[in-house]
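With one protein chain held back, the other chains of the complex are shown just where they sit.
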Amino acid sequence: MIKVGIIGATGYAGAELVRILMNHPEAEIVWYGSRSYVDQKFSDIYKNFFKIVENVCKDDDFEALADEADVIFTATPQGYLGGILNEEILGKVKIVDLSADYRIKDVEVYEKWYGIEHKSPELIKKAVYGLCEVNREDIKSTRLLANPGCYTTCSILTAYPLVKERLIDPATLIVDAKSGVSGAGRGAKVANLYCEVNESIKAYGVASHRHTPEIEEQLGYAAGEPVVINFTPHLTPMNRGILATEYASLVKKADGSLPTNEEIKAAYDKYYADEFFIRVLGANQCPETRWVEGSNFVDIGFKIDERTGRIIMMGALDNLVKGAAGQAVQNMNIMFGLEETAGLKLMPVFP
Amino acid sequence: MIKVGIIGATGYAGAELVRILMNHPEAEIVWYGSRSYVDQKFSDIYKNFFKIVENVCKDDDFEALADEADVIFTATPQGYLGGILNEEILGKVKIVDLSADYRIKDVEVYEKWYGIEHKSPELIKKAVYGLCEVNREDIKSTRLLANPGCYTTCSILTAYPLVKERLIDPATLIVDAKSGVSGAGRGAKVANLYCEVNESIKAYGVASHRHTPEIEEQLGYAAGEPVVINFTPHLTPMNRGILATEYASLVKKADGSLPTNEEIKAAYDKYYADEFFIRVLGANQCPETRWVEGSNFVDIGFKIDERTGRIIMMGALDNLVKGAAGQAVQNMNIMFGLEETAGLKLMPVFP
Amino acid sequence: MIKVGIIGATGYAGAELVRILMNHPEAEIVWYGSRSYVDQKFSDIYKNFFKIVENVCKDDDFEALADEADVIFTATPQGYLGGILNEEILGKVKIVDLSADYRIKDVEVYEKWYGIEHKSPELIKKAVYGLCEVNREDIKSTRLLANPGCYTTCSILTAYPLVKERLIDPATLIVDAKSGVSGAGRGAKVANLYCEVNESIKAYGVASHRHTPEIEEQLGYAAGEPVVINFTPHLTPMNRGILATEYASLVKKADGSLPTNEEIKAAYDKYYADEFFIRVLGANQCPETRWVEGSNFVDIGFKIDERTGRIIMMGALDNLVKGAAGQAVQNMNIMFGLEETAGLKLMPVFP
Partner (left out) sequence: MIKVGIIGATGYAGAELVRILMNHPEAEIVWYGSRSYVDQKFSDIYKNFFKIVENVCKDDDFEALADEADVIFTATPQGYLGGILNEEILGKVKIVDLSADYRIKDVEVYEKWYGIEHKSPELIKKAVYGLCEVNREDIKSTRLLANPGCYTTCSILTAYPLVKERLIDPATLIVDAKSGVSGAGRGAKVANLYCEVNESIKAYGVASHRHTPEIEEQLGYAAGEPVVINFTPHLTPMNRGILATEYASLVKKADGSLPTNEEIKAAYDKYYADEFFIRVLGANQCPETRWVEGSNFVDIGFKIDERTGRIIMMGALDNLVKGAAGQAVQNMNIMFGLEETAGLKLMPVFP
């Protein structure tokens, strides 16, 4: 059994790691780290685990944990892991970091968008960006895994094959994303109170959300050139789910015609046909977050608009699963040579 | 592998059976019955099963199904199974009926509350009421299992030990229950539209809901005498979950004092301490439906009010799992001699 | 124009006072008091008032405000007004207090349930309990109005005529109440975050909620004897609304029969037939919070259960309007000799 430590176990992503790992056939949690709830029973905080998890929350003694665990998941604020990680720890334990500290290769970009100094920039190059379906080979051998953000996973996977195959012009890409409220975390803020969020929708972080450079970097690799996009997140009154609606101009073929539904579908299939967790719905299909809730699936559909020459791509996932804890476990499975779907064949829960 | 047929697979309870059975280690679904969607792919109706269930919905050819399956789950309207079932079918296949047709022993009571004639009253006595934790021994050997209703499972289990141990006076029992909307089914009715249900709460079926006699019959067995109660269901703006808030006068002890928290807790523990799916939270604890959502758990808490001499008992479950499909699978497990928790160690999904 | 000051204008009840008073024909707000947001524009906090309210929030300088205003609404934490009010202030300005400080006549009861010392107990006897439809005459002449709580308004009005007419036995009264989340206020607490409240229902404050003695006192006056009840509030996933489901044994008539629907209806009509804000739906009707949302109405229905000899009474109101700000304005109207419905003919908003 792989021994797992979680730092930040009492946030929503941390608790989702617990939910998934409790049914994982080859992993066991040995450390529930939570600064806010030290010495309290984990199941007093998350009563869904009453009689299931008997452990008490511990402080984040990273050194001790590195000796005890085979892998540490850090579901922590930005800057935390960057400030504490070093080669020695990495020599002892593998890390799956759910924060953004090692996602962006250019430390200046990181520091600009996050507004904090990176304390261990020398480790960034060791990190592998854990978008499983894209970087699987590199993930197998890394000890420092940068787990992608929720918006980014959805945004990138939805557009990736079309960017890679040059079917769309990346300079025209606009991502309009809608997220459930769990993405905002469990902090006690007025803005996230029930009555403030319920019965309303709003954009936020327009043209300034931190997931923007992460999407741009990864799609830039796919495009073979820098990509600059518009990314607009929206807060939607639901617990879970991200829907990304993405717009881009199709690249015309030599004869001046637009790519067909079949050609677009073939591009998606080229990359995703064998992927268990990516379900390509196909042309003229609209994914809905309800169909993936609670699961590690990403559903993708698209619509070609002949009138404007654009394609509308749509992707849906559960922000806490494929957008956070599920992909983190998927990465752990790859890093430890396990069946990639181990513990992750979660059926979507509907309604 | 146990071969399972489902009649009524495209209702919410039917689809939840599919969700649970897809991860069941010893069962496979061989028949997705749905009158409304014959010849349509099941995963076109419930797109959460896209790429997971490839089957097409079939009509309800009960005879053919009885030859093919080891067990049939009927998630059908009242009267359907009663009108079709006979000894010959029962000789071929076991039945787990999620409708009310065989729950009530007194056919007159059934006909009065349901307003329909029972077409096979002679089979009622063969049926076992499938409240697993109460009737486990009888369930093991039955071929006709009457799966309890959602409200009834919650209402009975919450009060059962105190009725059985004569700690409360059943004549004073009042059950005020609150249900999520999936309990109302998937029929296209104005009353269940999003805008009609959202941002509102109401009582309905006051002093006339059909689950009343079912609760009374079962608690009557526990009390050793007829029990008549008030039962008031409420429609609550959430997808899943039932919370039963139950009031009863405590029976005073010989010295005139009320039972203590410890004595009440001991009564619950006497019946439930070894039950995996019943979690007794204890004194002064209030269960919440969010902590059981998606799982087969029932959470129970209570509060003694010295001022009024009453006890307030509270129980919470997921109406589609322990209140329907989960308990149905639990019953199947018992009927086939499997591990009772097989396929049912579903972690509650929060948030 | 009546000059109105509001202390606690940035809580939900305070903001609802603003919404109502903005359309009041004979009142104008001269003071938006808010400790948390001093010197900030009120409409930066509540952006629904953008371009409508240009005022800036002020601190709670009660002395200055008493000179400036004709009436002060205090939508403040328990103990605040009790600690600051005196005869001199009352000589200058009328007070409508939305907190509980002057609701309960017996200061010991107040101090026990609220756990704080009352700093001006000598003023309690001057206060009038502002349940408009019951205490209208006394309200006309008071300068210190104790505005009833949200649960209490709903709970009392639903049972009042039947208690007063001795049609039910008050000793058997059980109030099972369900409230929207705005009743919990706008404080930044984890328990009130969207993801914590959404998709769940729970009881809280069982047998200990502070509105209990307030209900008991008022119904005690109606009964002519002390009344002790069970009151159980529930947190329901919706912004607004309270539904009270109340159970009591009917008092049999001399011939041993139960009161009829007509007799019950007549009792309600005796007290409410001429009341604009109380709508008696009648027998076998279930009020729903959606039908009163945004308005000052209370809807009341009932169901007699011949089987148990009990009656189930149901009342619904909007906790922020009739349960707080609306009733407060109604009281102001009475205190100042205005048309009682002035500014309050708000149509319920549905859906």
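Letters A, B and C name the chains as they come in the text, with residue numbers starting at 1 for each one.
The rule is short, and it goes like this: a residue touches a chain if its C-beta (ideal position, glycine included) is under 8 Å from a C-beta of that chain, and two chains touch if they have at least 3 such contacts.
A quick note: this is a predicted structure, and the numbers were derived from the prediction, not measured.
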Considering the complete complex, of A:V38, A:A188, A:I201 or A:A273, the missing chain is touched by A:I201
Footprint left on chain A by the chain that the document does not show: 174, 176, 178, 180, 195-196, 198-204, 206-207, 228-230, 232, 234, 236-241, 243, 245, 247, 284, 286-290, 293, 303-305, 307-308, 310, 312, 314, 316, 351
Which residue numbers on chain B touch the omitted chain? 12, 181-182, 186, 188-190, 192-199, 237-239
Could I get the residues of chain C that touch the absent chain, sorted low to high? 12, 15, 19, 22-23, 46-52, 182, 199, 239-240, 279, 281, 288, 290-295, 299, 345, 347-351
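Quick note on the criterion: only the chains that are shown with their structure count from here on.
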How many Å are there between the centre of chain B and the centre of chain C, using C-alpha atoms for each centre? 38
CA centroids of chain A and chain B: separation to the nearest Å works out as 37
Return the residues of chain A touching two or more other chains; collapse runs of consecutive numbers into ranges. 12, 182, 199, 239
